[in-house]
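Beneath this line is the structure, given in structure tokens, with notes to follow.
Note that one protein chain is taken out, while the other chains of the complex remain in position.
Our next item is chain A:
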């Protein structure tokens, strides 16, 4: 066991006691590894195998099933563009094209300065009313116009953390202009309908 994993003893024990059977802890342990290192390394696989009394090959097999566990370092920020149907209708393809040009990389690649990894996913990100959508480090960017994306990249280059840009503290709880017959919980997205909860502000 590496010193890193030895130090995590308490966290690991807390994860283990959530489950009636040890093996269920494999996904939270893989998440833990990835969050601290940015990816899942071979030594993480070995440590998790030891904790769960499995073989490293078994752990590899589980990890490889899931798209979110990555096995190589990525850029500081990961941009994931949704390319399922509603987003394609909303312009996802030109969004990918714009990002390819701005970043000078193909989907799956990382910029030379190590700042950005561009990804395109077929999985709908469950924000289809905000198409086209991307996630940056897990935070949503709604209605991602070229202009908005440029401002976002610029802010990230200046070192503003995505958590701050996402402005999650300011989830829109304020009353909305224009009643929607009570049926519609979200702010209207159409033009002229005022500020909407679009995930980040600059």
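Keep this in mind: a residue touches a chain if its C-beta (ideal position, glycine included) is under 8 Å from a C-beta of that chain, and two chains touch if they have at least 3 such contacts; residues count from 1.
The definition used in the following text is that contacts and distances are computed from a predicted model.
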According to its UniProt record, the missing chain among "Ferrichrome ABC transporter permease", "NADH-quinone oxidoreductase subunit F", "Acyl-CoA dehydrogenase" or "Chemotaxis protein CheA" is "NADH-quinone oxidoreductase subunit F"
Where chain A meets the left-out chain, the residues are 18-28, 30-31, 52, 61-62, 65-69, 83-86, 88-89, 91-94, 122-131, 135, 138-140, 166, 168, 171-176, 180-190
